[in-house]
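Note that this complex is displayed minus one protein chain, with the remaining chains in position.
Going in written order, the chains are labelled A, B and C, and every chain counts its residues from 1.
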Amino acid sequence: MDLFEYQGKQYFARYGIAVSPGDVADTVEAAIAVAERVGYPVVVKAQVKVGGRGKAGGVKLANNVDEVRTHAGNILGLDIKGHVVRRLWIERSSDIAKEYYASFTLDRPNKTHLGMLSAQGGVEIEIVAEENPEAIAFLSIDPVRGLDLATSRRWVAEAELDEVAREQTAELLVKLYDCYTEGDCDLAEINPLILTPEGVVHALDAKVTLDENASFRHPEWEAFREDEFEDPREKMAKAKGLNYIGLDGTVGIIANGAGLAMSTLDVVNQVGGTAANFLDIGGGANADVMAAALELINADPKVKSIFVNIFGGITRVDEVAQGVLEALERVKITSPIVLRLDGTNAEAGRALLAPHVSANLMTEPTMLDAARRAVALAK
Amino acid sequence: MDLFEYQGKQYFARYGIAVSPGDVADTVEAAIAVAERVGYPVVVKAQVKVGGRGKAGGVKLANNVDEVRTHAGNILGLDIKGHVVRRLWIERSSDIAKEYYASFTLDRPNKTHLGMLSAQGGVEIEIVAEENPEAIAFLSIDPVRGLDLATSRRWVAEAELDEVAREQTAELLVKLYDCYTEGDCDLAEINPLILTPEGVVHALDAKVTLDENASFRHPEWEAFREDEFEDPREKMAKAKGLNYIGLDGTVGIIANGAGLAMSTLDVVNQVGGTAANFLDIGGGANADVMAAALELINADPKVKSIFVNIFGGITRVDEVAQGVLEALERVKITSPIVLRLDGTNAEAGRALLAPHVSANLMTEPTMLDAARRAVALAK
Amino acid sequence: MSIFVDEHTKVIVQGLTGGQGRFHGLRNRDYGTQVVGGVTPGKGGADVEGIPVFNSVREAVDATGASASFVVVPPKFAANAIIEAAEGGITFIVCITEGIPARDEAVTYNRLVEEFPGVRLLGPNCPGIISPGKCNIGITSGDIALAGGPVGIVSRSGTLTYQALHELSQQGVGQTTCVGIGGDPVPGTNFIDCLAAFQADPETKAVMMIGEIGGSEEERAAEWIKLNMTKPVVAYVAGVTAPPGRKMGHAGAIISGSKGTAQAKMEALRDAGVHVCANPTEAGAKMVDIVRAM
Partner (left out) sequence: MSIFVDEHTKVIVQGLTGGQGRFHGLRNRDYGTQVVGGVTPGKGGADVEGIPVFNSVREAVDATGASASFVVVPPKFAANAIIEAAEGGITFIVCITEGIPARDEAVTYNRLVEEFPGVRLLGPNCPGIISPGKCNIGITSGDIALAGGPVGIVSRSGTLTYQALHELSQQGVGQTTCVGIGGDPVPGTNFIDCLAAFQADPETKAVMMIGEIGGSEEERAAEWIKLNMTKPVVAYVAGVTAPPGRKMGHAGAIISGSKGTAQAKMEALRDAGVHVCANPTEAGAKMVDIVRAM
């Protein structure tokens, strides 16, 4: 789960990481109230989960109440790369002497944690990594041992941060690592981490991605979830326990298992079609799940045909077939459905379906055949 | 100090690192004796401090006494890139299932120790680093904390060494690190580190560079020193405490301080000349030192003129001038000498020299002027 | 021969008394696997359809001589269960648990590597391992596997593992072992570990490898194959049409920036001499051709 900047800053604050004083606002009036409270000048920042806010006009400096009113009014409702701004973060503006970059993430090839620290912050780290990799001090951290202050001090020296900033940053990085690990983040990034002209180091932005697998030990994450403005279809899918990603094509996809679902997209693409979605219904494919999946796909007006691709492993195919039939009784589906059912009890499953085969419900023996049929129907 | 392979293996053995059974031999007869002792097949290896021995015919497999006689005879006296082979290392030949690479050195930019480990050994690591850097697992080691077995195990897994080799290698790497640190090496490299078909890991080569600054705690290094076959001029220079490197040009160089000596070479080069040597006489430049330096340069038949470049810091220039005059009384110098004396008491120094100025002894006020004069004299 | 597990492998099930543990544990035993015990703290002394339950792995190992453990416990307890297995003397651990926090996986992986160098973990979040006719630990349906070799299968994806087995078995081409390494970000056993084992196994004549988007394990495997593998490898990589930045089911299956695309993986594999196929069916057909031509 990606957090909004304001949520990330709230999360940082839990771990003692210094951020600018500020608050959220969903209306112009609320924005003014926050600005009056934290004191001018303030920065009015669009809360969207997409980069490039600044360029899109989503971040503005306001020196007085009139400027807050103008900027908050302009930014609320702004469309930034398809994300409509519904919330603002208003914070006291900081003078900046230097901008650094700091982050922790998982180093998958090495199976360790990876810290990245650079005296060149404020720009995209990918660009720095590409153009000047020596400007990034990489730190490989054994997850068993973690990061201590001594190592953190070594790291800030290696990164050649300004000396006045080093001890503060070393301490902040230990806190950020605690936030990353104890806070179960997939990513905890500060860009920029700033040094003020007064010699104080603090986080000016916050980019946090939480590891949803760790939800069970973080009841506090509920508050972040309530604030999500998700695509309604993805929200509905999540509520039903379905793994759904909306795409732009015309063939609706239902498959069991993420690999098989990806593979189904690939095969549809190979035979000249385009998938309308990725949808993994997981291991159990009973009538409830199948009905929910069909309903979800049916709600997508782009869909011209539906390809159900099930390989029975634990799931028995006859149960899946039964589920499809029950689901069809409950839900009115407007597009034709092509089924490919294989694996455990496939024969029994196909036999179950045989009497119901029609121009709107057909079976094919292989993935490739089924994909061809579904793509033809979508044209 | 670079060690020969056989010295490196002896050094490894002190730290419990497994090497092949073998011994040195300076004659064909000795080579045969070693071969008979360690058992056939053996490898006959030229002991030279230069890479590319194999290609130059300096490494041969011998299956019996006749082959040892032939190969040892051919290799002794062989010239490999200017290094004449005077000693052989004869060792029991190993069957090789896999070749790895392992080394420790100082990571200067990060001021830590750097371990490099690769499942792709037997070739030059620089080539692997260039063509396939991901094939090297780099390990940054805090010199304060060192390398423990747990981290070493993590490292061999990251390097994707064959599983049968991992635990042995993890243990060997800890020993190699001990050798590198306690043994005060600038470089401790094993290439290849081999895995035999029987599943045993051991060092098939040894490349060790010792940090001469640590000589005071390593009386055992004396034995290595006795075996050196140095350039006689460099040997003489070392005996006199002079830092001498022979080069190919015609202007002999004497300077105090390494930086000034390098700079002197550069200036000679800029005005169209070529230096015959690098020679740093260090801080104290008394008559003894100056005499030794002049003698050394005088012995080089390429030298056509001598440029003495002294900047008096602690050393007073009048003392240097006195030293030069005394040295000239003791040593007969065949090439003309151009002196540039500057810094503390420079006036007094120049005054001292003034009565002695001739076509063979002249002074110039600046480095550049002196370089021009010395280069003109060398043409 | 098979890799990692065979007919002599004695298996305990951590979580045998739970719903999933009971279902899969008994199913594995029905397949013929030597399931010799279960572990559930506080339930020692009970049994599950004749399989004795112990309070701890150590007790179970002492009593049964098991060397393998099948970990089927909720995500919250999985990391501890894996470490308990290693501490208890187990050397091969299969963990099918889905949804373990990445932090726990990272710590567990590194603790195993650092403290228990002889222990292999398969998973988490994997379908398990089957050496057809000999041993099945995990959730793979034994029906779709065919004993007798000569193909080894290694797969990052669960359902595609079954698909791969099915493609071969229905053509009469058997498998030595099929290993599902799982799609999580920190897998205990990776492609290279399995490829090396298959390369060393005399009965395995060819290897089928199913990859997917995300990470760089396929690229690393390709490099390893190029240098070490003499047996033919057929590969399929799922996710050619996956959009960047969206997790495709697994936390591991995500294209970040220009990294982890199926195209890059296929290219690396092709460079290493692997037969790269466009879909599982084609991969199956190619493997059948290769085996028949042997």
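One rule holds in what follows: contacts are C-beta pairs under 8 Å (C-beta built on N, C-alpha and C of every residue); 3 or more make two chains touch, one makes a residue touch a chain.
Keep in mind that this is a model prediction, so the values were computed, not measured.
A.B. asks: Since one chain is left out of the picture, which of the remaining chains does it touch in the full complex?
C.D. replies: Spelled out, the missing chain touches these shown chains: A, B.
A.B. asks: Determine which one of B:E99, B:D211, B:E295 or B:E326 touches the chain that has been left out.
C.D. replies: Candidates B:E99, B:D211, B:E295 or B:E326; residue touching the omitted chain: B:D211.
A.B. asks: In the whole complex, not just what's shown, which of A:K9, A:R87 or A:R166 touches the removed chain?
C.D. replies: Once the missing chain is taken into account, the touching residue is A:R166.
A.B. asks: Which of B:D142, B:E295 or B:E326 sits in contact with the chain that's absent?
C.D. replies: B:D142
A.B. asks: Which residue among B:D280, B:D300 or B:E319 touches the omitted chain?
C.D. replies: Residue touching the absent chain, from the options given: B:D280.
A.B. asks: For a quick check of understanding: of B:K111, B:K235, B:R330 or B:K379, which residue touches the chain that isn't displayed?
C.D. replies: Spelled out, the listed residue whose C-beta touches the missing chain is B:K111.
A.B. asks: Need a quick check: the contact residues on chain B for the chain that isn't drawn.
C.D. replies: Residues in contact with the chain left out: 106, 108-109, 111-113, 126, 142-144, 181, 184, 186, 211, 213-214, 216-217, 243, 245, 247, 255-263, 265-270, 275, 278, 280, 311-314, 342-344, 366-368.
A.B. asks: Provide the residue numbers of chain A that touch the chain removed from this figure.
C.D. replies: 119-120, 132, 134-135, 150-151, 153-154, 157, 160, 162-163, 166-167, 170
Convention: only the chains that are shown with their structure count from here on.
A.B. asks: Using mean Cα positions as chain centres, tell me which chain lies farthest from chain A.
C.D. replies: With centres defined by C-alpha atoms, farthest from chain A sits B.
A.B. asks: Find the two chains joined by the most C-beta pairs in contact, please.
C.D. replies: A-C
A.B. asks: Please compute the C-alpha centroid of chain B, do the same for chain C, then give the distance between them in whole Å.
C.D. replies: 51
A.B. asks: How many angstrom lie between the CA centroids of chain A and chain B, rounded to a whole number?
C.D. replies: Measuring from centre to centre gives 55 Å for this pair.
A.B. asks: Which positions in chain A are in touch with at least two other chains?
C.D. replies: Answer for chain A, listing residues that touch two or more other chains: 109, 111-112, 142, 144.
A.B. asks: Mind pulling the residue numbers of chain C that touch at least two other chains?
C.D. replies: 110, 114, 220
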